[in-house]
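Note that one protein chain is taken out, while the other chains of the complex remain in position.
Here is chain A:
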Amino acid sequence: MEQKWVVFQLEENAYGIDVQSVRSIERVIPITRIPNAASYVKGVINLRGVVTPVIDLRTRLGFDSIEETEETRIIIATLEHGDAGFIVDRANEVVEATDVRIEPLTDQKQEETTYLTAIAKGEEQLFSLLEPNRLFEEIIHA
């Protein structure tokens, strides 16, 4: 099957995650803070009766955190240890593999991060591919 990515924005940077692992995209709903958790853990939400953890992707990827806006979204992904959400500035579109060319990361990037897997480059766009499981890896033992 054709690979597709959900592409979203943090500041001016675009990222994409495999559409297969995205369960839903939610508007911002009230989040309950989790005390004594890692700094980027935003808290938990009530996602249709299931208590689901949410992280602030800005903090996780080293951006400054901002107040939420009309466009802020929570992307809910289905991961190895259950569903979890991450907050993004804006969710743009779904991009198909035919529209882009996949290029490997630079060696330096590869060393710096575990969650980036490749760069996707199209005529009008450029985005980094994220492996969402890696984003949540550390909070388990935080």
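Here are a few things to note about the model shown:
Here is the rule we go by: a contact is a pair of C-beta atoms (placed from the backbone, for glycine too) under 8 Å apart; a residue touches a chain by one contact, two chains touch by 3 or more; residues count from 1.
One rule holds for everything that comes next: contacts and distances are computed from a predicted model.
For the omitted chain of this complex, the UniProt record lists the protein as "Chemotaxis protein CheA", which is one of "Tripartite tricarboxylate transporter substrate binding protein", "5-oxoprolinase subunit PxpB", "Raffinose/stachyose/melibiose transport system permease protein" or "Chemotaxis protein CheA". Where chain A meets the missing chain, the touching residues are 30, 32-37, 41, 43-46, 49-53, 81-84, 136, 139-141.
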